[in-house]
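Excluded from the complex is one protein chain; the other protein chains are retained at their positions.
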Amino acid sequence: MSVQDIMGVGIMVLGTVFFLAGTVGILRFPDAFSRLHAVTKADNLGLALIALGTSILAADGFTAAKLFLIWILIAVSGAIGGHLIARHALRDKS
Amino acid sequence: MTDPWIAFDLTLAGGMLVVAWLALASRAAFQMIVMFMMFGILASLSWVRLNAPDVALAEAAVGAGITGALLLRTLSSLRHAPKERAPHWPIAMVAGVLSLIIVGALGAALLMAPEASLGYDRAVAIRLDQSGVTNPVTAVLLNFRSYDTLLEIAVLSAALAIMLMLGSKPLSPRPLGPLFLPFAKVIVPSSVIIAGYLLWLGASQPGGAFQAAAVLAAGGIVLILGQHYDPRARDGALIRLVCGIGLAGFVLVAIGGQILTSEMLRYPEGLEKTWIVMIEATLTVSVAATLAALFVGALRKGTTA
Partner (left out) sequence: MILLPYLATFLLLTALVGLIRVMRGPTTADRMLAAQLIGTSTVAILLVIGVATEAPALFDVALVFAILAAISLAAFVATARSGHQP
């Protein structure tokens, strides 16, 4: 096992911790808005770490670029989707 | 040493059973749709585990993505949210017995199948170099058994034709606010690039026309939902032409192949790759337009049913 492998896998393990946190948040937080907060954090950070770890292990420029695009897409739809869902939930309240 | 994936596979199989049960047991339509999408996601993962990335790609694009969006759109145009009552017990009994028979038959078929004849891998591998492409799945779908693909396009076109004839409640998306524009600015160009990439990939690796079309349709649906493009304000004839050109083009290819090689859906020798790429590109645009049109519903103004 090279240093590269250990680093990659380590970063990915860290990423799964964020997914766990997101799932705990969505189950335990009291209302839609605080759950929203939990999910958007997990989405962005967890996937960013997993993608980073994966590109370290894959050690290939094209793959890394593709993984970056995947992360951008999820981050954009996570951020703006979170905003849209919040609007939706707010309108239902009023 | 045991296979380290066995825990994953067992979790996945158990999860699929649970999700399938939840999708059927839910009484509210919205929950059913979300569960159906979740099932699509898990099915795609299971295709990945079965070493079939082509099917996983199709399941991700069509099963989990586009179908979910179509179902949500259908739900939005129903006047009352449908509530399903529990079926009477004789119907439930008959359905249960029939399902068990099918499960039994599938299990028996799996157990009795001779090991050597699993799949067409060898037959395809022998003739792969004649097909013009290096991805065996594309070779089968667009050369050796292209009439299957032709029939799929025909089914899709028929669905659109029926929907245009019946008419539907026009799509009236809610205003999505100022932040939707930057969202569309990222998603739409990415969808075009990814569709092109999948199409190009299809010749040598998992990818292909239907997956590319689903991704392209996703970009189109984002444009329509953000009201950046209103198909009903445009020329309906042009839209219908684009939707129809996939099927029409494929039929023309079939007839052309008949004339040139005296065999239906056989491409002229040496030019297979050109023909397949041309067909796939046309199909991508046409199927994408058809899927987006199915999402929009009635194209003509005033066709409310």
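Chains: A and B, in written order; residue numbering restarts at 1 for each.
Basically, a contact is a pair of C-beta atoms (placed from the backbone, for glycine too) under 8 Å apart; a residue touches a chain by one contact, two chains touch by 3 or more.
Since the model is a prediction, treat every value here as computed from it, not as a measurement.
Asker: Give the residue, chosen from B:Ala28, B:Ile101, B:Val155 or B:Ile255, that touches the chain omitted from the document.
Answerer: B:Ala28
Asker: Could you tell which one of B:Leu150, B:Leu164 or B:Ala214 touches the chain left off the display?
Answerer: Touching the chain that is not displayed is residue B:Ala214.
Asker: Per the definition of touch given earlier, which of B:Ala61, B:Ile276 or B:Ala289 contacts the omitted chain?
Answerer: B:Ala61
Asker: Quickly run down the residues of chain B that touch the omitted chain.
Answerer: Residues 4-5, 7-8, 11-12, 15, 18-19, 22, 26-28, 30-31, 34-35, 37-38, 41, 44-45, 48-49, 53, 56-57, 60-61, 64-66, 68-69, 72-73, 75-76, 81, 171, 173-174, 176, 180, 183, 187, 190-191, 194, 197-198, 201, 205-207, 211, 214-215, 218, 221-222, 225-226, 295 of chain B touch the chain absent from view.
Asker: In the full complex, which residues of chain A touch the absent chain?
Answerer: 1, 5, 8-9, 12-13, 15-16, 19-20, 22-23, 26-27, 32, 35-36, 39, 42-43, 46-47, 50-51, 54, 57-58, 63, 66-67, 69-70, 73-74, 76-78, 81-82, 84-89, 92-93
Following the convention adopted for this analysis, only the chains that are shown with their structure count from here on.
Asker: List the centre-to-centre spacing of chain A and chain B in whole Å, with centres computed as mean CA coordinates.
Answerer: Chain centroid spacing, chain A to chain B, equals 27 Å.
Asker: Would you mind writing out the residues of chain A in touch with chain B in their complex?
Answerer: 69, 72-73, 76-77, 80, 83-84, 87
Asker: In the complex formed with chain A, which residues of chain B make contact?
Answerer: On the chain B side, the touching residues are 176-177, 179-180, 182-183, 186-187, 190.
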